[in-house]
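The complex appears here without one of its protein chains, the remainder shown in place.
Lettered A, B and C in written order, each chain numbered from 1.
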Amino acid sequence: MTSRVLVSVLSLALLAALGWAVLSLPFRPTGLTAESLVKLPESGVTNPVTAVLLNYRGYDTLLEVGVLLLAIVAVWSLRRGEWPASHLHDRPLLMSLLRVVLPVLVLAAGYLLWIGAFAPGGAFQGGALLGGAIVLVMLGGLARRVLAFDRLLRAGLVLGVIVFAAVCAVTMLLTGGLLQFPAGTGGTWIMVIESAALVSIGLTLGLLYFGGRPNAHHA
Amino acid sequence: MNLQSPILLGILLSSFVTGLVIFCLKEESHRLRTWLNLLGSGVKLVLVAVLLSGVYRGETYTFAIEFLPGIPFALGADANAVLFVTLSSVLWFLTTLYAVGYLEHTPHRSRFFGFFSLCVTATTGIALSANLVTFLTFYELLTVTTYPLIVHRGTREALRGGKIYLTYTLVGGAVLLLAVVWLHSLAGPVVFKERGAIQALVASHRGELQVIFLLFILGLGVKAALVPLHGWLPKAMVAPAPVSALLHAVAVVKAGAFGIVRIVYDVYGVETAATLGVLHPLAIAAGITIVYGSVRALVQDELKKRLAYSTVSQVSYIVLGAAILGPVATIGGLVHLVHQGLMKITLFFCAGNYAETLGTHRVSEMNGVGRRMPLTTMAFTVAALGMIGVPPLSGYVSKWYLQKGAIQAGEEWVALVLGVSSLLNAAYFLPILYRAWFNAPPEHWPAEHRVGRWETNWMLLLPPLVTAGLVIWAGVFAESSFSPLAWVKLVAAREYAP
Amino acid sequence: MTSAWAMAWLILSPLVAAALAFAFPRLGRSLALGTAGVVSLVVVRLMGLVFADGVQTHRVSGWGAPLGIELRADGLSVLMLIVTALIGVAIALYSQRYFVSDHDDEALHRERYFWPLFLFLWTALNALYLSADIFNFYVTLEMLGFAAVTLVALAGTHAALTAALRYLFVSLSASLFYLLGVGFVYGQCGTVDLPSLAAQARSGPALWVALALMTGGLVAKAALFPLHGWLPPAHANAPAPVSALLSALVVKAPFYILLRLWFEAFPALMTPAVAQVFGALGAAAILWGSVNALFQARLKLLIAYSTVAQLGYLFLLFPLAATREGGFTAWSGGLMFLGAHACAKTAMFLTAGNILHAAGHDRIEDLDGITHLLPVSVFAFGLAGTSLIGLPPSSGFAGKWLLLSAALAQGQWWWVAVILLGSLLAAAYIVRVLAHAFTRVNEPKTPNPIPPVMEWTALALAGLAVVLGFASPWAAELLRVGAPVVGPILTGGSVP
Partner (left out) sequence: MPDADYRMFALAGVAVFAIGFYSLIVQAHLLKRIMALNVMGSGVFLVYIALGAQTPGPIPDPVPHAMVLTGIVVSVCATGLALALVDRVQAAAGEAEPGDAA
């Protein structure tokens, strides 16, 4: 227990230092709010957060989409997806529910993607919904059918990275700058990137829930 | 350093490339390996001959490429360099021949001859280095390439010997590195040149220069086997005979002695060193080593051990020569660099022959070997008498100059030391000669096997006869215009030029 | 090719290749080889540009700091990129044969996933070395960490998995510390762009805490003593090429960020005390790591502990480069040492992999006569050893020489003692291995055959580690471009 005492002392010291730092920060930090609003018209979107994510700091997001793909690669390399037998045969009740809910979820995901340009929302939020939809489908007992399309799944998972990279290449050919969109076309490019990302994010989240590479007797 | 002389690089590559090629050879391809060895050492010999005549005619050779920022990797051929490179290339040729004969029908010969060639590359590199960093480079290369030769037999004993050798030499190397870096931080890139390169600093950094000199002597003294840093040498006797021969006559021990010569004459400058007051302690250390080595040699029954301690003693003659101010002593020390090499390699060749042919390793087993192996024993006798300093053999020449130089410099105690050591030399060599010639041979030798129509394999017989011949030549024709002595006089003249 | 395109190629080609290698598992090997080729060519081009017209910067999305992210390539970045490419090519070649050694499903599975993970690792490193944005550093660090951990786990043994998990926990918590630090920096300075931070040259308690948080995280990732505990098991139990990647490259990335933070962004906070503390930890790492290496029973553990020790030398750069006189000498010395260690350590781990493969074990005591089985590999091990010990003319020697001359010029003799002692200890644990290699055995066992490429890659890298010593003037030249530490290379006082 001496170790616990030691660690708690350590954590308290850490807390003290951190609190001190917080309080010694300038009361009104000079953020980048003004700057981001000034540049907003050129960014191609009107939602400043989306502008930061896909335009000002779009490069972060490129790598981040890479990290998502890396995560699924890592999980698949680690283990086969296990699936309770109870989830492997159809569940009529849940199925009937899904018939109603799925279209709505997909629609909502699409809506979030679109609205992200002007208001809170975007590929990640939409992707989260899509992921949820996929989880439901699997719980519905369709895991077998979802995982059957190994090729298709892999294609969908890499779609985000590939399209993002392609957009980088094309726009660079046009403007000579990495992720620099031709004037006035920002919105379109962002939409292209986000729609591809939406698919990959949705699939990634759903398959992370499955927690492993498709198993022989699943696929 | 605008003038590049490819010949200097050629001298290094002649053995370096040979070594690399030999590594790649199959174990079975004896003939090819032998020819490569002889070719490599032959080419080196020719190149060195060209160099020698060139320097004699007063041409200058330099070669430099970028190495460390501001410090080139530089080769050069001053008189000292030529002296040592000639010695090592001549003796390498003979030792190669000897080693080929000696190691017939033993395993891992590709490995052996590969490292053997690299080892010689390191030695010639040490000789030709034109600045301290290059010298350090080859000095460490020598350490590394000698280890596999010492442990070649792979026995527990060999490995222990190798470990002790590395412990001594690597620690010495670290001390040397410290000395080199420190001196550079004071003096900038240190290039070897007659009369020294650091006089300018004496006034401002006297104390540091003294400490650095001490570090240099400690670092180099390990290989030069100065007492008490000599502990590795007897242990390294586990190596095969040709290796011991090379180690004692040209490679490791000699590299250490040569290094001390370089530091005294071409880095500090002997006069500068004298004004720093560091020569006298060095002379005393050398004196102690000379006596101590001889005394220890006296009590060894194992022939190679006796020879090893005799080396400890004899190599310090060179150091002693360097440590006494005055041209005559310098001549004595430098010429002994060559003479000791010739004599000691002869002795080791012969020791190897006895062991190979008759299986005799101990002095006590050597009764009558002279009758069984007259030629070998004749060579042994010449070299032993040379060591004792019997005129007109080469050993006599070096001792005479050392004696004279010491008295000139007013260091009479040195004369005493030399006298004592000569007596001791006689005391541990003459009994061997007596046994060999005048005692009756035993019924049968410990492990005899006849090879060839001579008393032993001709490849084992020829080298000692040649080197013994050289021992006589270097003594008898010492005063001729083309002898080690003549060359060394040239060096001394330049060193003490007004 | 403009520098913008060069940077884009360096980041996008391994990323796309990684994605494709996952989508089409059969293409993994060829994709890796292709990427290796492309990246090497582009790096050379970028080096040319940096030599020709100095530091190269590119404003991603055209905004530029502080709102946007900037990519930047100065001498240091290019050096790191070159080292990465060098090792990357070697690993790509070596692994062509390593994973298909035995044709069971497990081996196949490993190979299928090795390639995309390896390519992600490469992406992360290239992106990290080209970034000039401390938040972007965080993203690349995470990509790096995920790839590294998963690669360790790829070995599949219980030991490897446990080590990987420990590594993951350290890596993730360290990243969070770093991220919190970035948050404070942003709150204080309103930017996360390195040059802008340098321009502000702020100080104050918040920044102290922020820098402490980031440093703590990075030091843990870089396995600096006393936070090195996770490294030996992870590096020793991973597959050989992975061990090489981890020791040669992965631990160097956080060190690189530390240099950027302390020397470039917040030089004001680099007080002599801080510098000495870094140095002291480095010295402790050298001694602790070397001594532990001496007593390891397994070859790969010995090499891993040697990594702990060698990383210590890198941190000697802090006290020696922070001093005005001879600062740049120490700076270039330390970074040359980094490159030297990368080559030597890769060669050693690949050799260990060959020995493991041929002899079926890596117990040092049972390596008697291994020279007869694997002469090339053992020779490679020895060569790499000379560079690790720092014997001339190896690149390790060049690095140590510069560190030593800086230390002597600054009168910090205690670092001199540490460096020399470390070299001797390194010699001790390397000779310990080689001695067994030379031991004569009467009936040498017949080894499993080793694909030549696996032996020769190791030898090539070892040779490189030695001859690169002659490249040290060139390296100093390169490092001078945009270096935060200025001044000449010390060549000592000049003699009339």
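The rule is simple: a contact is a pair of C-beta atoms (placed from the backbone, for glycine too) under 8 Å apart; a residue touches a chain by one contact, two chains touch by 3 or more.
All values derive from a computational prediction rather than experimental measurement.
Visitor: According to the contact rule at the top, which chains on display are touched by the left-out chain?
Guide: Over the full assembly, the chain not pictured touches A, C.
Visitor: Kindly state which of the options C:139, C:197 or C:269 is in contact with the chain not pictured.
Guide: C:139
Visitor: Looking at the whole complex, which of C:4, C:153 or C:285 touches the chain that is not displayed?
Guide: Reading the full complex, the residue touching the unseen chain is C:153.
Visitor: From the list C:22, C:186 or C:429, which touches the chain that is not on show?
Guide: Of these options, the touching residue for the absent chain is C:186.
Visitor: Could you list which residues of subunit A touch the chain missing from the display?
Guide: 3-4, 7-8, 10-12, 14-15, 18-19, 21-23, 25, 27-34, 36-37, 48-49, 51-53, 56-57, 60-61, 64, 67-68, 70-71, 74-75, 78-79, 124, 201, 205, 208, 211-212
Visitor: Residue-wise, where is subunit C in contact with the chain that is not depicted?
Guide: Output for subunit C: 67, 135, 139, 142, 146, 149-150, 153, 156-158, 161-162, 164-166, 168-169, 172-173, 176, 179-180, 183-184, 186-187.
Methods note: only the chains that are shown with their structure count from here on.
Visitor: So what shape is it, when you link every pair of chains that touch: line, ring, star, complete or other?
Guide: line
Visitor: Taking each chain's centre as the mean position of its Cα atoms, how many Å separate subunit B from subunit C?
Guide: That pair's centroid distance is 43 Å.
Visitor: Quick one: subunit A and subunit C, Cα centre-to-centre, how many Å?
Guide: Between these chains, centre-to-centre, one finds 31 Å.
Visitor: Applying the document's contact rule, which stretches of subunit C touch subunit A when the two form their complex?
Guide: Within the complex, subunit C touches subunit A at residues 2, 4-5, 7-8, 12, 15-16, 18-20, 22-23, 58-63, 66-69, 71, 109, 113, 116-117, 120, 123, 127, 135-136, 139-140, 142-143, 146-147, 149-150, 153-154, 180, 184, 186-188, 190-191, 204-206, 208-210, 212.
Visitor: Give every residue of subunit B touching subunit C within the complex, in rising order.
Guide: Contacts found on subunit B: 23, 65-71, 73, 108, 111, 133, 136-137, 140-141, 143-144, 147-148, 151-155, 159, 162-163, 166, 170-171, 173-174, 177-178, 181-182, 184-190, 197-198, 200-201.
Visitor: Tell me, which parts of subunit A touch subunit C in their complex?
Guide: 17-18, 20-22, 24-26, 29-32, 35-36, 39, 55-60, 63-64, 66-67, 69-71, 73-74, 76-78, 154-155, 157-158, 161-162, 165, 168-169, 172, 175-181
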